[in-house]
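Inspection log for the structure reproduced underneath, given as structure tokens.
Let's look at chain A:
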Amino acid sequence: MSKLEIRNLTKKFAGLVAVNNVDLSFGGDEIIGIIGPNGAGKTTLINLVSGIFYPSSGQILIDGTDITTMPAHKRTRLGVGRTFQLIHPLEDLTTIENIMIGFIFSQDLSMKIAKEKAEMLCRSLDLDRWDRSVSQLNILEIKKMEIAQALATNPGVLLLDEVMAGLNSDELKELIGLIKKVAKEKKVAIGIVEHVMGVIKELADRVVVLENGAILADGSFQEVMKNPDVIAAYLGGGNYA
Partner candidate 1 sequence: MKKLVVLVLMLALVTVSTTLVFAGGQEEGGSDQPIKLGGVWPLSDITGEQGSKAAQQAVDEINAAGGVLGRQLELIILDSEFKPEKGAAAIERLATVENVDVFLGGMASSVHLGQIPILKKYKKLTVWTGAASHLAENAIGGDADWYFHLHPWDYQQGGSYVDGWEDIIGKYSDIKVDKWFLAYEEGPFGSASFESSKVLFSDMGDFDGESFKSAAAGGGDYKAVLQHAKESNPDIFLWAGYGADALPLLQQSKAIGFEPALYVGAPPGWPADFGSSSLAEDVFLYGMWAPAMNDINPVSKKFYDGFVEKFNVIPATYFAPLSYSAVYLIKEAIERAGSLDTEALITAMEQSKYKSALGETITFKPSKVIKHQGIEGQKILQWQNGRQEIIWPFEFSTGTPVYPFPGWENR
Partner candidate 2 sequence: MKISPKIVIFLIIILLSIAFPFFAGPYQQSIAKNVIIYMILALSWNMLLKTGQISFGLAGFFGIGAYASVLLSLKLGIPPILTIVLGGIVTSLVASAMGMIILRLRAMYFAITTLALGEIFRVIIHNVPNFAGGAHGLILPGVIFDGNGLYTYWLFLGAALFSIGLSYYFDKSKIHLALTAIRDNETTAKVRGIDIFKYLLIVFTITAGMQGIAGGLYAQSFGFVTPESSFSGDFILLPIAMALLGGIYTTAGPVVGAIVLGVISEYLKLYIPYGHLIVYGLIIVIVILFMPNGIIGALYVKIDGRKTFGKVDQPNE
């Protein structure tokens, strides 16, 4: 059971404030939805937590350990996992190898054990064609592979960045089910960034709304959706529901 704490986090890019004084913590097997209009700072927030960027100010802690200035691979070992909005598979490796990476490098398992574990993980995610090269997978399989890749690092906190993008409604349903299963079985806290409100409604125990890098609202889906600020922000930024 892990806990992620974000304190007063700010990130500026050449004068532009992408994340503005954000305070947020969640953990356990909680699933929180992070929503907001385009450019609200959702992906930047994930990038800050996973160590792609370093914040301008503020603090990030996982299970009480300060990871604010830690390199990405060390955060992974401490239990921060994530997927990418634009998928980043390792094209020169097979699917199973893509997944083994996490077991080997963040949990220090041997190649043999990593392979067994990866196969088990694939089975549990209904990802059968694990011996193929990534280029032969379909979109749903790639999404599953991304999630498996992240799960292989044994995360306490898993951040999913628009993992549903590009899926049709059947595929969407399957993946939602999968994520629910994962959260329950693996006891992972999940932060999910999503545009499709249906997904958030289905999955999230709690919803955080970002606008211009700052938190606009934080609460249950129903609460947040009634918040006049949120309605204003969404009406201003287009209809996402």
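Here, contacts are C-beta pairs under 8 Å (C-beta built on N, C-alpha and C of every residue); 3 or more make two chains touch, one makes a residue touch a chain; residues count from 1.
Picked so that all candidates are chains of the complex that A comes from, given by their letters.
Since the model is a prediction, treat every value here as computed from it, not as a measurement.
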item: In-complex contact partner of chain A, selected from candidates 1 or 2; value: 2
item: Touching residues on chain A, where the partner in the complex is candidate 2; value: 50-52, 71-73, 76-77, 81-82, 84, 88-93, 97, 100-102, 104-107, 111, 135, 149-150, 152-153
